[in-house]
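To start, I am sharing the structure in question, which I have written as structure tokens.
Note that one protein chain of the assembly has been removed; the remaining protein chains are unaltered in position.
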Amino acid sequence: MRILVANVNTTESMTRSIGAQAAAVAAPGTEIVPLTPAFGAESVEGNYESYLAAVAVMETVRAYPEPYDAVIQAGYGEHGREGLQELLDVPVVDITEAAASTAQYLGHRYSVVTTLDRTVPLIEDRLKLAGLTDRCASVRASGMAVLDLERDPEAAVEAIAEQAVRAVEDDRAEVICLGCGGMSGLAERVVARTGAPVVDGVAAAVTVAESLVRLGLTTSKVRTYAPPRPKHIRNWPPTG
Amino acid sequence: MRILVANVNTTESMTRSIGAQAAAVAAPGTEIVPLTPAFGAESVEGNYESYLAAVAVMETVRAYPEPYDAVIQAGYGEHGREGLQELLDVPVVDITEAAASTAQYLGHRYSVVTTLDRTVPLIEDRLKLAGLTDRCASVRASGMAVLDLERDPEAAVEAIAEQAVRAVEDDRAEVICLGCGGMSGLAERVVARTGAPVVDGVAAAVTVAESLVRLGLTTSKVRTYAPPRPKHIRNWPPTG
Amino acid sequence: MRILVANVNTTESMTRSIGAQAAAVAAPGTEIVPLTPAFGAESVEGNYESYLAAVAVMETVRAYPEPYDAVIQAGYGEHGREGLQELLDVPVVDITEAAASTAQYLGHRYSVVTTLDRTVPLIEDRLKLAGLTDRCASVRASGMAVLDLERDPEAAVEAIAEQAVRAVEDDRAEVICLGCGGMSGLAERVVARTGAPVVDGVAAAVTVAESLVRLGLTTSKVRTYAPPRPKHIRNWPPTG
Amino acid sequence: MRILVANVNTTESMTRSIGAQAAAVAAPGTEIVPLTPAFGAESVEGNYESYLAAVAVMETVRAYPEPYDAVIQAGYGEHGREGLQELLDVPVVDITEAAASTAQYLGHRYSVVTTLDRTVPLIEDRLKLAGLTDRCASVRASGMAVLDLERDPEAAVEAIAEQAVRAVEDDRAEVICLGCGGMSGLAERVVARTGAPVVDGVAAAVTVAESLVRLGLTTSKVRTYAPPRPKHIRNWPPTG
Amino acid sequence: MRILVANVNTTESMTRSIGAQAAAVAAPGTEIVPLTPAFGAESVEGNYESYLAAVAVMETVRAYPEPYDAVIQAGYGEHGREGLQELLDVPVVDITEAAASTAQYLGHRYSVVTTLDRTVPLIEDRLKLAGLTDRCASVRASGMAVLDLERDPEAAVEAIAEQAVRAVEDDRAEVICLGCGGMSGLAERVVARTGAPVVDGVAAAVTVAESLVRLGLTTSKVRTYAPPRPKHIRNWPPTG
Partner (left out) sequence: MRILVANVNTTESMTRSIGAQAAAVAAPGTEIVPLTPAFGAESVEGNYESYLAAVAVMETVRAYPEPYDAVIQAGYGEHGREGLQELLDVPVVDITEAAASTAQYLGHRYSVVTTLDRTVPLIEDRLKLAGLTDRCASVRASGMAVLDLERDPEAAVEAIAEQAVRAVEDDRAEVICLGCGGMSGLAERVVARTGAPVVDGVAAAVTVAESLVRLGLTTSKVRTYAPPRPKHIRNWPPTG
């Protein structure tokens, strides 16, 4: 099967890294196609950038010329998943939700450790809409910006691990979700520091997408995610 | 003061109608500036169209060349308000939230009567994020599409009033919110049918925006709605 | 229009101060009528005093001989608003709810900073009934009694500002509500300390009341706030 | 031990009936003292009357000259319990809460069947503040006014039993609470119609009050229910 | 009346201690019959042991040869109460729920202080199912194992009192529940340290059970707790 993995920012190196992480856990026979949006911010750390990413991902996925079986939206706490679900019949998996749902199988409560403080409410809002907050112990910020994760991975690990420890000890989390598409390499070291299982959203989303495809399940079209009604769309999509 | 009232769809006649409704309740000295997005759908009735509207409204507001004191996003249950709040210091008022908050002053529980069944979950989600669901008795669909409201106002009134009656009698609502930017002319007749106060979101939002301005209150910049960080945005905004 | 602003305690200087604060934000053409209850406690800091204030405000408003367009109950976290709504057709606005609803337009979460620790649960209960807790980060006590605010304003500002800072930093509030009718002069200094918008309940309530009147909205009479049924009331109201 | 059972209305025959019901379940050695408020409405069916009852009950209890061990507030869904708790060290038991708490021992969910539609939101609000809504299936109105229960008991039984049946079948209740101080004689017939246990609030409250006394438990004074602070109360209580 | 008080562990000395505590508060004429399960763990501090206790208590109660009027399950946060309710017509009272329900009559919020950190989530889950979390300020662990309470009562008191103080001061509890069947002797000293009322679950449950019996109330059989359907049970119960 073929799974599109859509980065939400326009930094190609992050797309490659996300793609590699996805490919590393994909089952034999699964082809991972990483996509970079045609427009948008180099990193997504707030609502303006996230809304822009939402439409950019939608158009990028729509423009993909080959058939595919599922789509992963590889941004943590981002807008847009519901739009993709309307446009597509194949399953759409958001990494924020995949990580949280996966974490819930492993412990009584989970925490998310993310990048900047300002992105915490976005993640909280996405979890609230997804109905995944009851067992969320906390969403914590490491203070590292998205691009810092690539620039100074050592400091990133340290900052993230520290918040993970506080999540387990102070907030009573029993599982940690890494709250950013670019954190996937850090899992082992956070496990070492906390003793708790650590869930990477991209990896979790790949297995969820594969599972849905194998089960023959597709997005429900009975109400919320019915295809857009035919109507006039003015000046869109933008033409290069 | 000057208030921008942004329609979320690209139908100019609806922009005019929304603008007229806003102007009708504006205080002396308030200038209402209705805006139509430069791109997007002729009516917004789902997530894809709504995400597109979100970014279209943002760019349209950003491109407005004169100073202004507040912005109203005049779409019911739409995405995007948080992005505007990041971009702007002036208050941003969403009509979904203005209607619900206003309704809460008037009765124990309120209901929303909207257009199509498929848009009900969008409104529910927006109210959930706004923390305004505890006293929401129901969100009901009249089955009328947005553009039907203009095309067949008589049938629209009938369908909406019927749902309003059911909201009061079956769902125990005591106040009705008209759940669409284009419903503003219907209030009186729904009042006549239900005996309950009827809140129009555009009108409510105008008074909220004026109030915030008069109180000297602006969007908090301490965390969620801090301005976007300076960074590279690729291929955006689209250039005509 | 004429708005009655009912103080909940019997301290005339506080009535004057509340009235002045209301008048300062009222629109041209709005007449503010401050009222002091005919009986009750010199300050309201608990349930017994608050229940007493509830009936005192009701009788005081009922005894007001002139027509009026709206009533503001200017006590933070007090009982009684629902009774006024039954008795009156004009809108009734509670400052606890007006402050919180206003704050919700400005940031992701808000906190209330109030006087004594013992009044925190009263405010929490009023917000719970009003359906305004989802986005309430915390209700914090400054430890200052109501009358201390007049007696030692300097210490009051300091104590309140300190709790406001903790609300923003520890509880993740982005907006602060001043949780007492007598705090209205402190807003600027709390803004200076926190960088967050500060909402005064009396000021917010004035704009809400004006808005409801201008929109032609009145209290719903379909169920909860229908007028009291005609019946025998023994020994009440008390006759001086 | 001596338990004061305070009726909330001024109808002496209802006080006697409540007192008899309380005495019927009291343990040997428990003296039930029924009290009628010195002022207020002949029946309490709304917020204005209920706030009035709140202060009337408080003053009536305060004026009681002998020692006592507990107080029962025998009105369903009424204001005032928190004020009594401040004034007294002995336990205060509200029949709304006693009925619901008792019902929760007996089935998965309970419903309340009360008098008029307009009183439903009052009961819902009281249960919400008491933290007893999670397992509340519904609050249903029989349409009978409080005084109708005495005037036409046959019709009352029929109307109440019908709503109880609907609560069990439609709302999935497994226990029924009789939602009015004057309904206590109806329990058996509602049991016969529904097959579900039926809890009378007055009876339940008597056993709760006795239990608290026997356990040596008194109202917590550490915060919310600390005694009112010493202060000047103007023109209160009213002097006949 | 006769009340069976079922210990959940197989330590006879704890059964005796629980029985003595129950007898100490029982009304004249109430016979307390303490029961030790025929199989299971010497102390119950986790889910495996608790599920085992659930079935052991059920079989032990079923094997009791004499008539009885109510059953108390004397384990804090344990599984099994719903099964007993299916098997029996007489009331079944869980001490976790009895303590919390009792505490709710006494203060605005309550906390539970229990033994080991690992049992906190079990208690939280039981309170959640019982619908008793809205007013639960916290569940805190003292770090003392169940059997330590007998072995080193002095250290136990100290550890428990310390957490109780933190519950009152930091979590804003106003009442403390002692979260273990074996803590009943400690109440007075925790009262002395906190100034808050302290509820012992076993004592509370005895008065609840007596109350239900006196009120003639039995477990609802209309749905959830209907008797098990007749069917083949293989290899059970185990035969010695």
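Read from first to last, the chains carry the letters A, B, C, D and E; within each, the first residue is number 1.
Quick note on the criterion: contacts are C-beta pairs under 8 Å (C-beta built on N, C-alpha and C of every residue); 3 or more make two chains touch, one makes a residue touch a chain.
Everything quoted here is computed from the prediction, not taken from an experiment.
The chain omitted from view is touched by exactly one of E:G107, E:P121, E:G182 or E:P197, namely E:P121.
Among the residues A:I18, A:L116 or A:A204, only A:A204 touches the chain that is left out of the figure. In the complete complex, the residue from A:G19, A:G107, A:G182 or A:P228 that touches the missing chain is A:G107. Interface with the hidden chain, as seen from chain A, comprises residues 25, 27, 91-93, 97, 101-102, 104-108, 130-135, 168, 172, 174-175, 194-197, 199, 203-204, 207-208, 210-212, 214-215, 217-225.
Mapped onto chain E, the interface with the missing chain covers residues 10, 38-43, 45-52, 54-56, 58, 79-80, 82-83, 85-87, 117-118, 120-122, 125, 128-129, 145, 223-226, 228-229, 231-236, 238, 240.
Simple rule for what comes next: only the chains that are shown with their structure count from here on.
Between chain C and chain D, the centres computed from C-alpha atoms are 29 Å apart. Multi-chain contact residues of chain C (touching two or more other chains): 108, 120-121, 172, 223-225.
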